[in-house]
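So the structure is just underneath, and the comments pick up after that.
Let's look at subunit A:
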Amino acid sequence: MRIKTTVAGLLAATMLGGMGSAQAETLRLLTWGSYAPEALIEKFEEEYPDIDVEVTFSNNEEMIAKLRATGGAGYDLAQPSHDRIYAAQFEYDIYKPLDLSKINTDAMQAKLLEGVKENTTIDGEVYAVPHQWGTSGLMADKTKAPDLKSWGDLCDPQYKGRTSMRLKRTIILGMAYEMGEDPFAAYSDLEKYQGILDKVSEKLIECKANIKAYWNSGDDLTAMMLSGEIVGSETWDSTAYKIYDQNPDITFVPPSTGALAWIDTFAIPRKGKADDAAYKWINFVLRPENVTIMSASTGAIASVKGAKDLLPEDKKAAVNAAFTDADIDNLKFFANIPPGVEDMEGRALEKIKAATGG
Partner candidate 1 sequence: MTTSPMFDLECINIAKSFGAFRAVKDVSFNIPSGSFFSILGPSGCGKTTLMRMIAGFEEPTGGDIQIKGKSVLGTPPNKRNVKMVFQHLALFPMMNVFENIAYGLRCNGVSNSEIKKKVHDVLERIALPDVAEREIHQLSGGQKQRIAIARCMVLDPDVLLLDEPLGALDLKLREQMKIELKLLQHQFNTTFVYITHDQSEALVMSDNVAIMNQGRFEQIGTPQELYHRPSTAFVAGFVGDSNRWSGKVKTSDGSGGKVATEQGLEMAFTAAHGETIREGTEVDIFVRPEFIHTVRKTGSVGTGEAADNSMDGVVDSLLFNGANSRVLVRSAKGELIEADVTLTGNDDVKPGEEVSLVWSSKQAMCFAAQGAS
Partner candidate 2 sequence: MLQKDFKRLTLYLLFAPFALWIILLIILPHIGMVALSLREKVAPRVYEFGFANYLDFINEPIYWNTLLRTGSMSLLVTALALIIGFPIAYYIAKLASNRTRGALFLLCLIPLWVSDLIRAFGWILLLRETGIISSFLVWSGIAGQPIEFLYNDAAVIVGLVYTVMLFMIVPLVSTLDGMDNSMIEAGYNLGGNGFTVLRKIIVPYAMPGIVSGCIVTFMLTAGSYLTPILLGGKNSSWFTEQIYNQFITRFNWEAGAAFGILLLLFTSVVIWLGLKLSGQTLANTVAKS
């Protein structure tokens, strides 16, 4: 028995030692695929030679799950979307408050900064600042589906077997707007929201027969779209921009009820060990010359002032082909998800997936 405890002790010591030695020199980023382009990391490490950048690519759900599993340890900077911070912080306490004095907030677009602060303030402490924003909407091949303009058009029988969507909350919200509801307003009344969910689920189950397949990642969506297997789909705008590069007939289409806008943020995990490095990274990527490199990689628009002009030329063309000023005014920003809503939505999504709609 004594032997076992000794070995366990040794093991623990090694693990602690390993953690200790990682301190201060390493910035462990937990972010989205393409949000840490190699060129930027090299440039950053050149400027701060004593900082190594380690990147883990993830998505909103996995970011939260990872941080929840460790109580906010293992990473020094995370980039969840603005609507996914409040509930996660409230329930699992995985982030630490930001020191805004260390962030060059002057460079940020005031409207976006205020929006994010408003969404992520708990007990007077701010937990996130904006990084980039983008939208979810539709994508269509203009030559084959010129009239695909609203969420509901994905279910139009004339495109039977030729449309796709990701079976996640975006399509639920989009379809709710399509059906004349305001889902974000209903967040305050969960009973009412359940009613909306039921209605939307029914519609989406009906729609199943029209769908070729649910896409899982930007890669399968791109493949289906470029091969012509589908003519229209629910999409992230950045994916659509990349496809536009290869086939200008395929453009992002802001749905008639408004594209759904998200802002990806910076948040510091509660047990992060390299806060200074994290702040340095935040300020570094918000510099105009770096914004262009970042946007070229992500296809999203930075939350700094004059960001649209900082887009690389091809992205600028794609954005101009997709959005009019009216579309921008019509954007629907994702609202904070109150606790419990994820579970309700998850249940609805399971029901849709399990239904045999065809």
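If you want to know what made the cut, all candidates are chains of the complex that A comes from, given by their letters.
To be clear about the criterion, a contact is a pair of C-beta atoms (placed from the backbone, for glycine too) under 8 Å apart; a residue touches a chain by one contact, two chains touch by 3 or more; residues count from 1.
Computed from a prediction, not measured in an experiment: that's the story for all the values here.
Undergrad: Looking at the complex, which candidate is in contact with subunit A: 1 or 2?
TA: Looking at which candidate touches subunit A, I get 2.
Undergrad: Give the list of subunit A residues in touch with candidate 2 in this complex.
TA: 3-4, 7-8, 61-62, 64-65, 68, 88, 90-91, 93, 167-168, 208, 211-214, 216, 220, 223-224, 227-229, 339, 342-343, 345-347, 349-351, 353-357
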